[in-house]
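Apart from one protein chain that is not included, each protein chain of the complex appears where it belongs.
Now for chain A:
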Amino acid sequence: MKQALVDDTEDVSLDFGNEEELAFRKAKIRHPVATFFHLFFRVSAIITYVGCDWFSKSFVGCFVIVLLLLSFDFWSVKNVTGRLMVGLRWWNQIDEDGKSHWIFEARKVSPDTVAATEAEARVFWLGLIVCPMIWIVFFFSSLFSLKLKWLALVIAGISLQAANLYGYVLCKVGGESDISKVTASFLSRTVFQTACPSDFQKPGLEGLEIHKH
C-alpha cells in the first residue's frame, strides 16, 4: 500500500496534494522578499553614509535619510525577517507589577512548520554581524578624522544594529536551553576531537555537563 511506503520516507513523498507547498519546501530561499529587504535597508544606510559627500552637500538631508533607513532596517529585522528567515523572535513585556521581562524565542521545528534553509540562515547571520562591525569602523574613522557632527548618527546606527544582533544571539543561545551546555558541547567538539571515541563518552570535564545530541 502506498501508505506504508510513505511512512518510511521524508516529507517530499507525503502527498498533501499541494504543489505549491512542495515547491516551497524544496526552495533554497523561501522568502526572497524578506531576504532582499533584510539586506537592502542595512546596505543602503551604509552606502548613503559613505556616499554622502558625493550625493549632496546637505548634512541634514543625509542624516535624516540614513536615520530613516536605519529605523526601517531595525523594524523589519526585528519584526519580520528574523521570524521568517530563521524562526527567532524577541520582545519586551511588562507585567502588571511593572517588572520588565525580555523574552527570546526560537521556533521549534515540527512536522507542521518548516525549518530555516541554510542559505537563508547564512544570509541572515552574515547581514546581522557584518553591518554593526562596519558601523564601528565608521565610529573610529569619524572620531579620528574629527568629523564629530557625524558621531551622533554613527552611535545611533551602532545601537540599532547591535540591539538586533544581541537580541537574536540571545534567541539562538536561549534555544539551546542553557549557555553552559552550548559552551560544553563546543569545548567537547574542539578539545576532544583527536581523542579516541571511548574517551569522548566519558564525563571527563568536571563541573560541565556534556550532552550527547
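Going forward, a contact is a pair of C-beta atoms (placed from the backbone, for glycine too) under 8 Å apart; a residue touches a chain by one contact, two chains touch by 3 or more; residues count from 1.
In this section, contacts and distances are computed from a predicted model.
Looking at the choices "Exoribonuclease phosphorolytic domain-containing protein", "Protein transport protein SEC23", "Exosome complex component RRP46" or "Protein YIPF", the name in the UniProt record of the chain not drawn here is "Protein YIPF".
Along chain A, the points of touch with the absent chain fall at residues 21, 24, 30-31, 33-34, 57-60, 63-64, 67, 71, 75-76, 79-80, 83-84, 89, 91-94, 98-100, 114, 149, 151-153.
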